[in-house]
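The complex is shown incomplete by one protein chain, all other protein chains being positioned as in the whole.
On to chain A.
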Amino acid sequence: MMRAGKLCFVLLLIVSNASGCWNLKEPDQLAFDVASGMDITKDGQFEFSAQIAIPAGIGMAPEGGGGGKKDFIVIGSAGKNIYDAIQNLQTKVSRKIFLGHREVILIGRRMAEQGIGDLLDEFVRNPKSEMRSRMYVVKNADAKDILSLEPIFDPITSTGIVNKQETSGLKKYYFRDFLSDALSQKSAIMLPAVSLTRTPTYLYTGNAIFTKHHGLKLAGFLNTQESFYANWIVNKQAELAITSFVYQGNGNVSLHLESVNRRIIVKMLDQQIQIDVRLTGKGSIVENNSSLNPATPKDLQIIQDSLNQSAHASIQQLIAKAQKQLKTDFFGFDESVRQKYPHQWKTLKSKWNETFPDIDVSVHVNLQCKNMGQANSSIKAIP
């Protein structure tokens, strides 16, 4: 009798523990936040917007017109900080807001201008927050505007925004990477930006630059072309395409680079820092409108030289823009100097912003056409 009683007690204990039911929230009790937006409203308040997926709506596309359910809603709420805003947001939603599936964090224009350096803590400290998200800056609108857009391919906008990173040839850049850039000694960092078009839809518009000396504030934007090169230098680009006019062949040639690499060589001569940026890329020719035939070694060399020159010129222009116009080192050269000359860096660190515009930066580009595609000489209609 005693034994049976003990056994029952143990079994009861096992069942109640193994199931873990008391701590369970069924998915139908949760509101899944798939994308979060951070904005400053027109009257200067912090606003947090959540794009919340409506599972019942997804997969039930309205057939032949008819009102199906929407796939998501976007709800915004003001607050003193992120968690306060989420608390306020919760009052508007009947289900518990669940942040664990957040894929995207968007930063509105005004928010970026005001600085996001003080709003990073919640993402790490709150165990319910999610660090695997990708980050974007919105160039010409609020984050909320982008989130509310009608998606094209996917049921929810956030999926498309995530995919934008890969389709733009960028390497995966998660919130944790952003965080380690933000806390490192780099004086400026870049985040990809999207902008709202009149259609309305969104497009990838290159990088936003944040400077750190006043708490991660927006310092400017690069256009898509500049961003490809800038990302190449900071090793965030996985692939890219370069199109340039080949003078000798009187036409354009496009090279799709499947693997790009970079090396930043720092030298110090008489207390003068010299930076050598060495970029290499390998790829195949995907379009050739010139009269040159890449099947012949001589013409191939001409094409390669011409592409190298054109990339070289663009990159030098970009570096000049960084040094003279923006006066910000968003290439992470400071980090390279620190890694090579840690002792000298201690004195250089405080005046890097003044030093950077006058630093001697040289660029070497080495592009190789490994494959000429499915044609030899250009396919052209003969006049």
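Rule of thumb we're sticking to: a residue touches a chain if its C-beta (ideal position, glycine included) is under 8 Å from a C-beta of that chain, and two chains touch if they have at least 3 such contacts; residues count from 1.
Just so we're on the same page, contacts and distances are computed from a predicted model.
Asker: Name the absent chain by its UniProt protein name; which of "Ectoine/hydroxyectoine ABC transporter permease subunit EhuD", "Sulfite reductase (NADPH) hemoprotein beta-component", "Spore germination protein KB" or "Probable periplasmic binding protein" is it?
Answerer: UniProt protein name of the non-displayed chain: "Spore germination protein KB".
Asker: Quick one: say which of A:Asp84, A:Asp177, A:Glu239 or A:Glu258 touches the chain that got left out.
Answerer: A:Asp177
Asker: Of the residues A:Gly5, A:Gly44 or A:Pro127, which one touches the chain left out of the display?
Answerer: Selected residue, touching the omitted chain: A:Pro127.
Asker: In the whole complex, not just what's shown, which of A:Lys217, A:Lys321 or A:Lys340 touches the removed chain?
Answerer: From the options A:Lys217, A:Lys321 or A:Lys340, the contact with the absent chain belongs to A:Lys340.
Asker: Since one chain isn't shown, list which residues of chain A touch it in the complete complex.
Answerer: On the side of chain A, residues 17, 20, 22-23, 100, 124, 127, 131-132, 174, 176-177, 179-180, 183-184, 335, 338-340, 342-343 touch the unshown chain.
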